[in-house]
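Quick one: structure below, then a few questions.
Missing here: one protein chain of the complex. Every other protein chain is in place.
Chains: A and B, in written order; residue numbering restarts at 1 for each.
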Amino acid sequence: MTNRPLTCEQFDAALSDYLENALDPAERTALESHASTCDRCRALLAELSAIPTEAGALHDLEPSRDLWPAIAQRIAAPVVALPGAAARRERRPSVRPWYLTPASLAAAAAVLIAVTASVTALAIRTGRTSAPAGAVAANNPAPAAQPNDSQIDIPAPAPRVTNASATRPNAVPVQEVYAREIAELDSIVRDQRSHLDTSTVTVIEKNLHIINQAIAQSRAALARDPNSGFLHHQLNDALNQKISLLRTVALLPART
Amino acid sequence: MLTATMEDVVTTIPSEEPTSDVALAAAGDRQAFERVYRANVQRVFSICVRMCGDRGRAEELTQDAFVRAWEKLPLFRGESAFSTWLHRLAVNVVLNDRKVLGRERARAANGDDDEDGEALYGASAPPSHADRMDLEAAIELLPPGARRVFVLHDVEGYRHEEIAEMLGVTSGGSKAQLHRARLLLREALNR
Partner (left out) sequence: MCARFVSALCLTAAMAATPALLPAQRQHRNDDDETSRVDTTVALSSGGVVELSLISGEIKVTSWNRDQVRIKASSDGGLLQFDATNGRVSLTVRSDHDDMGDTEYDVTIPAGARLITHSVSADITTDGGSDVEAHAVSGDVSVSNVTGRATIESVSGSLTATHVGHGLRVNGVSSDIKATDITGDINAQSTSGDIILGSTHSSFVHTETVSGDTRFGGTLDRAGRYDFHSHSGDIVLAVPAIGVTFDISTFSGDVQSDYPMTLQPGSEVGQKHMEFSINGGGARVTAETFSGGVTVERPGHSSHED
């Protein structure tokens, strides 16, 4: 590098490297000395240098609405009943606080996170919109065997409709997703009951009955008017309520 | 005697609190994860807004980022700070979204935007409130390629090598985009 003064064009060309600290000392000096004599280039340098500082000091922005409820819904993973989950329950010195150790879920709690949430999210979302049936099926493993001694009314899958007449091609798989998840939660909840006090169990059973009635009424209406989007929506709301209640119960802390 | 013991402890033990919500969330505690969300949502949302330039879309991407974080949290090993891990994850969510959605936008915005983004400033009116634009608004109006590099480098503090890897460009390309972004911003801020 010679000591010849830079032109503005040379200054512009070297400016990026200057700001990146990628010039050697002689080049830096040449650039700075040009800036000290040229108003245009001095202003350019000062303003460009200020931008990263200002950018680093930008305040965080706030979403226009609470984004959590939708996240919570999506991460509410299906519960998979573990064989022998109850048997594995043990009273070891508690590492987790008692309220994070639901009575029936010492093992199943871990499973709550292990299973991806996509099935539930899909079921809930496609209840309202219409995703391709294939998408649901792809994410939906074969329905698990339902316990045949279930005390809770497990909704039977909706009558299968042919593709030709189906306004909601995803209706059947979604119902199966619900049925499967409800069955699995139900078995965990049954295990849980003996660890809850009787008045709480009474409240839960009464409310499950209320929801089951709502499901039955929505189904009956839907049978008469199978294409009603409103009724599909109502049914899905009731099924979601049931899942939400079962999940709440599954995660309730034990009485002791 | 008891109080003395306590004060000793209080002054010597650093707070373990932020680590603990992350650890609880990793173990499947949704309430702890909600606290993690509350503590980080503005940061993540800011990254998403500035990277994608669309507030509505950024809200959805923020949700996607936290769902991804929840799914991947059990794999978080604590090798980096949690915030670093989360921000990087958010950046990836935005960039992956670009691959799917951005193509239409890029096409609409004249090819790959990268050649003559200057036209955006020339043509578009300044944002509604402004005689003089603030930096936030000016970033939003940058052409997408320059905006991403600028946000990652000057706002988020990533190095060119990291940015090059994330965006699939060369380090030199990243530097060039950054310089162009700064020149465009200067122009916008001075008008």
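In the analysis below, a contact is a pair of C-beta atoms (placed from the backbone, for glycine too) under 8 Å apart; a residue touches a chain by one contact, two chains touch by 3 or more.
Model, not experiment: these values are computed from the prediction.
Touch, as defined at the top, links the missing chain to these shown chains in the whole complex: A, B.
The chain not shown here touches chain A at positions 65-66, 68-69, 94-95, 97-99, 196-197, 199-200, 203-204, 206-207, 210-211, 214, 217-218, 221, 224-225, 227-228, 230-231, 233-234, 237-238, 241, 244-245, 248-249, 252-253, 255-256. Across the interface with the omitted chain, chain B contributes residues 2-3, 5-7, 9-11, 13-17, 19-20, 23-24, 26, 31, 34-35, 38, 78.
The working rule: only the chains that are shown with their structure count from here on.
Here the spacing of chain A and chain B, counted between their Cα centres, is 20 Å.
Within the complex formed with chain A, the chain B residues making contact are 24, 27-30, 33-34, 37-38, 41-43, 45-46, 49, 55, 58-59, 62-63, 66-67, 70-71, 74, 135-136, 139, 150, 153-155, 157, 160, 175-176, 178-179, 182-183, 185-186, 189-190.
Of all residues in chain A, those touching chain B in their complex are 15-16, 19-20, 44, 47-48, 51-52, 54-56, 58, 60-65, 67-68, 70-72, 74-76, 96, 100, 109-110, 112-114, 116-117, 121.
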